[in-house]
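With one protein chain held back, the other chains of the complex are shown just where they sit.
Residue numbering begins at 1 within each chain, and the chains themselves are lettered A and B in the order written.
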Amino acid sequence: MISLAGRDILHAWPKFLLTGMGLGLLIGVTLSMAGVYRGMVDDAEALLTNSGADLWVVQKDTQGPYAESSSLRDDAVHGIEGMPGVALAANVTYLNMQVQRGSDEARAMVVGIEPGKPGSPAQLVAGRPLTRSHYEAVADVKTGFSMGDRIHIRRHDYEVVGLTQRMVSSGGDPMVFIPLKDAQEAQFLKDNDAIVNERARTSANPAFNRPGVPGLLDAAIASQTSSHSVNAVLVQVLRGYSPEQVAEPIRRWKHLEAYDRAGMEDILVAKLIATSAKQIGMFLVILAIVSAAIVAFIIYTMTMGKIREIAVLKLIGTSNATIASMILQQAMGLGLIGFFVGKLAATLWAPVFPKYVLLLQSDALRGLAVVMLICALASTLAIRIAIKVDPAEAIGG
Amino acid sequence: MKLTSPIKRRLLLAGLAVLLIGLFFFVMLRSGPLAPIKVTVAQVKQGSIAPELFGIGTVEARRNWMIGPTVAGRVLNVKVDVGDTVKAGQLLAEMDPVDIDQRLASLDAAIERARSTQTAAAAQQADAVARRALAVSTMRRNQDLADQHFISSGALESFTQTKASADAALDAARANATGAAQDLNRSKADRAALLQQRANVRLIAPSDGVVSARDAEPGSTVVAGQSVLRLIDPSSLWVKLRVDQGRSGGLAQGLKARIVLRSQPQTSIPGTVDRVELLGDSVTEERIAQVAFEKAPVGMSVGEMAEATIQLPSIPQSLIVPAASIQRQGGSTGVWRMEAGKPVFASVKPGVTSLDGQTQIIDGLKAGDEIVVYSQRPLSAGARLQVVDTVVAPAGAAGAAQ
Partner (left out) sequence: MPTNTGANITQAGIVVHGLRKVYGQGDTAVEALKSVDMVVGPGEVVGLVGPSGSGKSTLLKCLGAIIEPTSGRMVLGGNTLYDNGWVTKDLRSLRRDNIGFVFQAPYLIPFLDVTDNVALLPMLAGMPNAQARARALELLTELDVAHRAKAEPSQLSGGEQQRVSIARALANRPPVILADEPTAPLDSERALAVMRILNRMAIQYQAAVIVVTHDEKIIPTFKRIYHIREGRTIEEAGQGRSLG
């Protein structure tokens, strides 16, 4: 027995291929949406992995430093370093801001780090790590910066001395690493106009501007422009200790909050991404319905165009099962072409998306199964019509 | 032709299908999670490493003075302005003496009066001397008479008493005279003291220098200790440098440095570390060093930001690796060494790192070992790798397909 479906497809292959490609683009969009969700989760995982930390110590009763703002004194790290089970502890600051290079601007998360300690980028793709204590930066390639560029952050210019890949914030913004002191200044020190304004206000305050106490006003102004806060302390735990063992005393005696990897994942993935996940889930459902409708319509149209042939086939003795099988095979063939085109398209255009799109093979297989199922269901409409065709129509009248 | 055309078409379609499927699988394997990780490698080699220290600081004047009054007062005039060069001893400003001159005048008058009093006392004293002399001679004469029983002893007593009174009057007059002299001294001393104060309201330059600030204008009230003018010695400008404590090993006096001023970022000025401060900054965790200019550049301002790079003696022969290859995992430091094409984590003991990104390896590797420098993703032992020349394209392109 020959494959009627196969012959029909071969005969009208341009139409079939084009239809398959159109369907494929729709499937590609669906796969990309799933990839966007996976990418968001992966962004969060990458953020946590790249920080090189086992514990995140933040301000008490906050869920920072990524989901909420958190502020600690920068000398808290010394107390933590001395606790048992702590291999390394480092201050770190995070600030989302625009970074300028010439006339371009890029949105980035500026991270203040202490080189060689948790929080600093572990692997580079070009250049070198930070060696100077000020005015150097390591940027992620997603910012578009290259080695040697001079970028402007807040009040100073920085030279890009190293590049990283896939170092992003949980929101997908690329990271720019600068020395901690510069980052503290960037985060907590304001622009010149604001500083001048503050000075004027302090001078006008009689509590600080007492005539009999020279030097009081200067001291008050100096204390305003110094910054001694950080957003979090990242801790690496010694081998042989569990993160919880180290976290518990920090919570109790240091009056700070400490989260381990699982806790941070919960905050980022379950809470921060939850709304986006729901949105994407809705999109996927809608796209699946639309795909089903389109496949149903296409197969229906193709079948309607073959009513006469179906009548003749039935007349000369082709069984309903053979005809139904032909339609079903065509629908599945369309689905298969669509899936291939869709997966190819999604893989090719994924890097162009502004956010990270992660296409998992398991998602692709699931998508294939769903596509086949949808095609099978969508073909039932056409199959119903084909079965109802009266062979007598072949004999005109 | 009619026979081969469907066959040809079928072959063409089959070929197209094979191509598409092949492309599909190619894309699957070369990108996404199945793809091998792109890395670059380098050889560990012997070389010399030139470590340097880096710090930022501000230009300050080594010698500077705050010129101001020692008592609260009002500024009368300021004779110099910012930028003026002054000589030692030059009058720079004057405070309002207020009532000092009047008090001086009052004291002058008091002195005159004291002198008059002294003259009067002297006259009184002379008068007392004369009376006493008379009283003595009268008593002597009457004594003689009394001795000759020409007058009664009662009569003698009155002359004796007159003499005694004249004695006392003389003592009193002498004391008065002494008192008047002391009064005069006191007034003179008061006057000398006020003159000192008068001198104090003149603000004199303690040394040669340049006026760097004019903090009070004539008519303003200043308290003791507030500055009216600030003076600096322009030849004593140096950079007060702050170096991170953790990266300041080897900081010592006498090391050569290159200074870059914020206002002249293209120029590198040679200098020397003049002094390493005993007291560092424990809050910011920095050590402080003073770096002097070999030849002070023109057009500098005090308070200007500067960066300095201090050269440490170079380490001649040691194993060096790019700093980017150092990884810290689970509390230990090491690099990923390539063994038969697979990465293996090797613990190392690193030494100094130069500012341009070379790290000395003291222990853990040998010359000729191949290590991973740059990688697309975090490595794990035995991961599939693909060695390339560069992981990212040089001219700013945003990396290969993820």
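Rule of thumb we're sticking to: contacts are C-beta pairs under 8 Å (C-beta built on N, C-alpha and C of every residue); 3 or more make two chains touch, one makes a residue touch a chain.
Small disclaimer: the values here were computed from a predicted structure and weren't measured.
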Query: Which of these, A:Ala194, A:Ala270, A:Leu377 or A:Ala392, touches the one chain of the complex that we don't see?
result: A:Ala392
Message: So one chain is hidden, and I want to know which residue out of A:Arg128, A:Lys181 or A:Lys314 touches that hidden chain in the complete assembly.
response: A:Lys314
Message: Just checking the interface: what residues of subunit A touch the absent partner chain?
response: 1-2, 4, 7-8, 10-12, 308-309, 312-320, 322, 391-392, 394-397
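What we mean here is this: only the chains that are shown with their structure count from here on.
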Message: For the complex, give me every residue of subunit B touching subunit A.
response: 10, 13, 20-21, 23-24, 27-28, 31-34, 54-56, 221, 223, 225-227, 243-244, 247, 283-284, 307, 322-324, 326-328, 330-331, 353-357, 374-379, 390-392, 394-396, 398-399, 401-402
Message: Which stretch or stretches of subunit A touch subunit B in the complex?
response: 10, 13, 49-50, 52, 75, 87-88, 116, 122-129, 131-135, 141-142, 144-147, 161-163, 165-166, 181, 211-212, 214, 228, 236, 238-239, 340, 343-344, 347-348, 350-351, 356-361
